[in-house]
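Every protein chain but one is kept in place in this view of the complex.
Up next is subunit A:
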Amino acid sequence: MGPSRATPAIDRRALLRGGVGLAGAGLATIALVPIPAAPALAAAPGEVEAAIRALIGDAGPVDGGIVLHAPEAAENGAVVPLTVVVDSPMTVADHVRAIHIVATANPTPDVATYRLGPANGRAQVTLRMRLAAKQTVVVLAEQSTGTVRRAAVVIDVKVGGCLS
C-alpha cells in the first residue's frame, strides 16, 4: 500500500472548472490539481451527476467535515484503499446515516453506500475499491439533520483495475 494522506474537502465549482481549491479551515494555500482526461471507457459526464442525484436526491452538498485517507498513487487499480472519517458526534439527534462513494471516471461510477447510525459511535469506514484510471473520487455523507457533506480526492492509478 502507498503512503496515506489526509485531504481537506474541496470546492465543487472549482472541481468542475478543473481546479481544486483547498477550502479546509485554516488553509490559506490554493492547490490546482488538473482533472485527468476521462479514459475512453469512462461513464459519460452526465452519468456521474445522475449517479450522485440517485444517491442524495436534490440535496445540495456542503464541503467540509470529512477527512479522506487514500494513496496519492495506487499501483494496482483493482485494490485501492480508502478511509473515510466524517466529523460527527454520532448521537441519536445528530449522526451520519449514509456514506456514498463515487468514482467519477470509472465505466460505472458507483462504488458503494454504507448505512450507519448512532449505534456505530464513530462515522468511519475503510474499504477497497476499483479505479479504472487516475480520477477524482467523491465521498458524500448524509446526516440525520438533512445536510449532505462532500469531500473529494484525486488518486493516480498505475494499472487500471476495472476491465483487466
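Definition applied: contacts are C-beta pairs under 8 Å (C-beta built on N, C-alpha and C of every residue); 3 or more make two chains touch, one makes a residue touch a chain; residues count from 1.
FYI, contacts and distances are computed from a predicted model.
K.L.:
Pick from "Histidine kinase", "Sulfur oxidation protein", "Dimethyl sulfoxide reductase anchor subunit" or "ABC transporter ATP-binding protein" the UniProt protein name of the chain that isn't shown here.
P.N.:
"Sulfur oxidation protein"
K.L.:
Pick from A:48, A:67, A:103 or A:154: which residue touches the chain that isn't shown?
P.N.:
The missing chain is touched by A:103.
K.L.:
If you put the missing chain back, which residues of subunit A would it touch?
P.N.:
Its contact residues with the unshown chain are 78-80, 83, 90, 101, 103, 106-122, 124-131, 161-164.
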